[in-house]
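The complex appears here without one of its protein chains, the remainder shown in place.
For subunit A:
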Amino acid sequence: MSDSYPASEAEISARAKALESLLVEKGLIGTDAIDKAAGAYESDIGPMVGAKVVARAWSDPGFKEQLLEDASAACARLDVGGMQGEHMVAVENSEQVHNVVVCTLCSCYPWPVLGLPPNWYKYPQYRSRTVMEPRKVLKEEFGLDVDESVDIRVWDSSAEIRYLVLPERPEGTEGMSEEELASLVTRDSMIGVGKPRTPEG
């Protein structure tokens, strides 16, 4: 524990290494286990997984219905699930409704579909403001201008349910394959701070 702050990066690094070393020496953890488990979030688990889920929902009405009814079960069909996504709920954007997800108390985020959250999602500015002035945050901080006729629904992930935004399928994507559609789905569009890409880019 630090007696003075802000702590330097050198100090944090030393403390992290000290902690890991002591646990290794006591035989309580394995460095291979840590590297492998943490490494999964650098390789296999990230927004590309959620993008596949969204692309399937855009392509398959039956899947979309199940996703909105029970997102965990729908994701399990695609072999998607796991830690911090044991109970997932998908909320659908439409012409009338825009959903956006936040965690005001910490940084809860649906890891199995989006991976680990970006810093801005975890830091105080987004967490404090999104519940109070979502329209302003979306416009000023993310360049997303939500029309004043559109309802904004903010989901504060205060319990163990994790929310995924199902963005609207962009126009001009008729006939695209799931793979092509997935390439349009951005992380931000699944948090609700952005829109999917369009075929024109």
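The rule we apply is simple: a residue touches a chain if its C-beta (ideal position, glycine included) is under 8 Å from a C-beta of that chain, and two chains touch if they have at least 3 such contacts; residues count from 1.
Convention: contacts and distances are computed from a predicted model.
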According to UniProt, what is the chain that's been left out of this complex called? Choose from "BMP family ABC transporter substrate-binding protein", "NAD(P)/FAD-dependent oxidoreductase", "ABC-type antimicrobial peptide transport system permease subunit" or "Nitrile hydratase subunit beta". "Nitrile hydratase subunit beta"
Missing-chain contact, candidates A:Gly50, A:Gly81 or A:Gly192, resolves to A:Gly81
Quickly run down the residues of subunit A that touch the omitted chain. 1-2, 5-7, 9-42, 45-46, 81-87, 89, 104-107, 112, 115-116, 118-120, 122-129, 131-137, 140-142, 148-161
